[in-house]
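One structure, as structure tokens, below. Some questions next.
One protein chain is absent from this view; the other protein chains keep their places.
The letters A, B and C name the chains in turn, as written, and every chain counts its residues from 1.
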């Protein structure tokens, strides 16, 4: 994990689902050192100071010297990024944060993504496969059109509107699946909106399945300088952990989501 | 002169000389009502508040429902404008300000442009020709490569480095020209950097040639609201005139440049 | 339909969005670009007894998400205002709030008395951010006693709404608000600009002719909100919230922290018709929330006051 401030070069930009964009950047430094679950902090514009702060994005996948970012347009920063043209250089800090615990003691990874929480799962899938571990993926989205499902395996889908797969939440879907299948030595890896992570944490605790959650949170720096991204710990000497350096991945039960 | 807040659409962008860009906007409202010497106030970016204020640019030329802006990159606003893509819509206030006095009592217009002061001269040339008045144009630039000379007639050039035409200032060039030629009932129309305008005003006064100068100045609004753009008057009850509404064109001798 | 109007001392305003003084001329400059009837009212450029030339150029400087100005209260004087501007303003379907600036308490009283005798002036806003010639140019607005004195002097001179416009360049703005409330002001408006400056490093000179100037625009919105919040906790009279409002959402923030109305300043330079759009945007927001009156937004912030950083660690 060697962090650096580097320039990525836009190689491609694509609309990959309704409102969802994928930006492919040539960035050998991050590509070579990054591990699934880590993120990059993007300076969205280099002229003017509004917006001021960098924007954090999970690295979605590594392919040679390239990295993918997958995001939806929610505000000024992601809007700017959604119109980057190939050739443009982008100032990045990364890779940042603690990666998923792919080397933990488990056989089958249950990957759970809600909405844009799918972003880091392709990279995670690749790392798991390289380690010979199996992965089953559960994706939740509002609707079929908002599903990003590339580079994922053994995919199970839940949609809020029932337009594809299970009609309901992705946590329900996982619960149903585990009722019907026996999974050897499972561990959950999840990324998505806070309510989903909260429900999933409770579910995992109930079933005694080890579970790692990737949190989001407002970040001013992403590199441990500002103390702006606390998440409350459960027990321990320190009350808060920093999402940017001690996370974004945490064991469920370690923090209060 | 009917001002409006309108959306122009970028039709073309070209680099027309060293560091000089021309933006062609489809903007029927401005094109139909604007007169030479007037300007538009451009909102350079619609996301984020830095830069905050609009940027004023002379309308360089009207062609049907299109207008040209000619500018060089000096800061964040003009940098952004220099990469506008065709199809982009641009928020404009205009036409603004007092046009050149093309209907004043003269036969031959002596057009004098220094640097980007050339910008409004093509439109002025067109208006003069439509009125059957003749125009002789004098352009000054640092170097040959920085000359923008399209849509101008009877052109005489001065460069600081002597790479084309008269080696010296455009005011010198005009002086030489008037020494060698007899011009019937002349009037000077000028736009350019302040030192040039100052020299030209003095020259015109000495020769008793009527002279109109187009001034620049920091503008917060361009529409008479902020009182931010004063120029000192010579005599009169009010000490200051507003460049944005009472100018940008002023008779030399009317204001202290 | 959501109610947008509100009353101040018996004067009804069509909605809660006003044009801030000095950012909308006298009200007649941009009739071709903005429809004043969509506003609750227009605060005029500050008026003094005699015309004022204003400061030497350079008067405006752009800064990050803001601007500095040093106009020097350039204005045509109250007499020319009455003769050349008021007749037009009377024909506009909006309220006219005359903003007054002066360099002595007497001058404030003189200008107000003259304007009070006119038809078409609906209310007064007193700009206390002015130099007191008696005290060598010290700003009235940063001295609570002088601010109180001005209010005390002006209150009996008019039956129209009297709004005192406060400067943010003080330690506890709520002290000033309390003082003018006690003297019978009908409302306070805040904030005026923050003192700021900028340097041209090529010449080694200040960019503004007066060295320092007033900072406005979105850069100051967080400060303005905190000041309005402080004042809202301190007084019962209505507050006109001002500072960096660029959208209906921004305006709603001010209403929620306790402003009864808002004034749009710097935005008028960029988008002179924005005020009307903001008024409509506020009404739409209220409607979406199921409210019957925009006034229900005022002071609706759900906040644990005791947690305010004014009493906590930064």
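Going forward, contacts are C-beta pairs under 8 Å (C-beta built on N, C-alpha and C of every residue); 3 or more make two chains touch, one makes a residue touch a chain.
Worth saying up front: this structure is predicted, and the values here are computed from it rather than measured.
Seen in the complete assembly, the chain not on display touches A, B, C.
Of the listed positions C:2, C:86, C:215 or C:283, the one in contact with the omitted chain in the full complex is C:215.
The omitted chain makes contact with just one of the residues C:87, C:137 or C:184: C:137. Of C:25, C:161, C:244 or C:272, it is C:244 that touches the chain left out of the display. Across the interface with the omitted chain, chain C contributes residues 52, 55, 63-66, 68-73, 101, 103, 129-131, 136-139, 142, 169-172, 192-199, 201, 203-206, 208-215, 217-223, 225-226, 229, 244, 246, 249, 252-253, 256-257, 285, 300-305, 307-314.
Residues touching the missing chain, restricted to chain B, are 48-50 (touch as defined at the top). Seen across the whole complex, the unshown chain contacts chain A at 2-5, 43, 49-54, 93, 217-221, 223-232, 238-240.
The rule is simple: only the chains that are shown with their structure count from here on.
Taken as a contact graph, the chains are fully connected, with every chain touching every other chain. Distances between chain centres, each the mean of the C-alpha atoms, put A farthest from chain B. If you average the CA atoms of chain A and of chain B, the two centres end up 53 Å from each other.
Annotation: 47 Å between the Cα-based centres of chain A and chain C.
The multi-chain contact residues of chain A, meaning those touching 2 or more other chains, are 48-50.
Along chain C, residues 64-65, 218 each make contact with two or more other chains.
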